[in-house]
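Removed: one protein chain of the complex. Kept in place: all other protein chains.
Here the chain labels run A and B in written order, and each chain numbers its own residues starting at 1.
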Amino acid sequence: MSALLKVEGISKRFRGLLAVDRLSFEVPEGGIFAVIGPNGAGKTTLFNMIAGVYAPDGGAISFAGERIEGLAPDRICRRGIGRTFQIVRPFPALSVEDNVIVGALMHRHDVVDARTHAHEVLRKLDLYDKRGQRASSLTLPDRKRLEVARSLATDPKLLLLDEVMAGLRPTETDRIVSILRELNRDSGLTILLIEHVMRAVMALAGRILVLHHGASIAEGQPAEVVRDQAVIDSYLGAEDI
Amino acid sequence: MFARLFENVSRRTLVLLGVLLVGMFGAPLVASDYLLTVLILILYFAYIGQAWNIMMGFAGQLSLGHALYVGLGAYTAAALYVHFGIGPWLGLLVAVPVAALAGAFIGFLAFRFKVGGVYFAILTIAVAEFARVGFDHLSWTKGSSGLFLPVAQYTHNDLWLLRGQPVMFYYVLLVATVLAFVFCRALLKSRIGYFWLAIREDETAARSAGIDTFRYKMIAVVISASMTSFAGVIYAFYYNNLFPEQVFHISRSIEIILGPIVGGVGTLFGPIIGAFLLTGMSETLIAALAALGVDLPGAKQVFYGICLLLVIMALPDGVWPWLSRRIGLTEREK
Partner (left out) sequence: MTFDVYLNVAVGGLLTGLVYGLMALGLSVIFGVVRVVNFAHGEMMTIAMYIAITLFQALHLDPLVMLVPVAAVLFCLGYALQAGIINPFITRPEHSQFLLLVAIAIIIINVLLILFGPDAQSVQTSYSYDSFQVGKLIVDATKLYAAGAALAVAVALYAFFRFTAIGTAIRACADNYTGALVVGLDVKHLYALTFGLGAACVGAAGVMLVLIVDVTPSLGPAYTLLAFVIVITGGLGSMPGALIGGVLIGVTEAMAGLIFTPSAKSMFAFGILVLVLLFRPQGIMGKKAA
């Protein structure tokens, strides 16, 4: 498999604090790649650099063979990278349907086409029946899935998921896991996720990268990574396995 | 395209709109001269309110300086008429681009340099104030002594030069208001409309959904400024005199936005309801105070202010969202 996303030696410094330190990795096309690590390890900073919120201080990010570091978030999205936010931010006063239509309009100019597409996406994410509700009236799990739906509606090749399972009950986690796995299998969607919920990571990821103090301390198959002594010491602890 | 405009519109709404439209088109047949001038004022504010609403209600950008666009439109058309005899409709071809440019200028500065929220609002006031003082010193438009259009007793209405009786202005404004309503509805139902609402709701999320927020905010301010300048042209030819101190004054900008806020920001009926309510309220107060024999300068405004205060405290989202629920119309555009 060729790499869809290639991160080469990127760094980001905030007022002297090195949040990400010469990090490199590759996400293969069609894969599910997880980044784990303790709080403050630089995971969200990494995501924000890929999504264009800020430019890396050094290094390169390539997507589908083209350099994308430093591009604005909207241009990154139009290149084919969708994202969700750690703290969900759907458009509160808009209906569920309209939230997703906004995403669908990215590559469609006709509102009717966009609505049809939005309905498809909403069905995949079990939100179709709630399409008339205001986004602000949804429960947290629904809002998390709505964010995924809005992002998916932009037809991304790569989906960045920032802790979509956080704060969810195990049954809800399993529901999202199965939805994501289906998306990956049926449409070849590549997924890069940051996650704390190891249950979800182990169920989904084909490959895991462990971030600690902004640098990679381990990368590999899930089974290898969780047995890595450095990973256990710095992050997982024995009981999580 | 045209059929889609009526998509999701309930029968009740259509009936309401129809009655309103027939009533408004027929009104001059029965209205007294006084009532006609009040109706002209209502339409004027309904039209500009609709234009302002594009910026605030749709794209979420609070402009407190819309008098700038009224003034630019008014002065451009009036000066062209006074100096070169160019009529208002041809004058529009200059007036609208002038206002659009001013809007683009403000938008470019603000959106490029990420001036948002309250700061954006203050910037819009600042530019309008700038224009007010600037026009005071601009001799081409006669500075602070005022620009006057030649007036005569008109026996017939010249629509091409907009010289004539109030009833002509009434119909011009009525058509403009109807067109603005339809245009705004079309915008709201279009791709741009969805993007605007997304920006209004959460600009960061909108960007990450792929929306070029700078571009769409620019489109909003340019459309809004252009539409507003048309009202300015009508203003010039209706009142026939322009003073920078009056036209560009901050209180003109405030007048413009009271209607849509009272009526309901971001709704299509809000600006219209707001214009009826506020202008109606104002005129009623004048009549009531006159009937009571109260002749105090300021008394009317005190009551006006109190009414405004009560309305915003009782219905913070505006009258229309509440009213539409009461009369059983669910407005789908929000």
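The criterion applied here is as follows: contacts are C-beta pairs under 8 Å (C-beta built on N, C-alpha and C of every residue); 3 or more make two chains touch, one makes a residue touch a chain.
Since the structure is predicted, the reported quantities are computational estimates derived from the model, not experimental observations.
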{"item": "Partner chains on view for the chain not depicted", "value": "B"}
{"item": "Contact partner of the left-out chain, one of B:Val19, B:Leu35, B:Leu93 or B:Leu109", "value": "B:Leu109"}
{"item": "Sole residue of B:Arg12, B:His137 or B:Arg325 that reaches the chain not shown, by the stated touch rule", "value": "B:His137"}
{"item": "Touching the absent chain when the full complex is considered, from B:Tyr34, B:Phe84, B:Tyr119 or B:Trp140", "value": "B:Tyr119"}
{"item": "Absent chain, residues of chain B that touch it", "value": "56, 62, 64, 109-110, 113-115, 117-119, 121-123, 125-127, 129-130, 133-134, 136-137, 144, 250-251, 254, 257-258, 261-262, 265, 296-299, 301-302, 304-306, 308-309, 312-313, 316"}
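One rule holds in what follows: only the chains that are shown with their structure count from here on.
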{"item": "Rounded Å distance, chain A centre to chain B centre (Cα mean)", "value": "44"}
{"item": "In the complex, chain A residues that touch chain B", "value": "51, 72-75, 77-78, 83, 85, 89-94, 98, 101-103, 105-106, 109-112, 114, 150-151, 154"}
{"item": "Residues of chain B defined as touching chain A within the complex", "value": "4, 189-191, 194-195, 197-198, 201-202, 204-213, 334"}
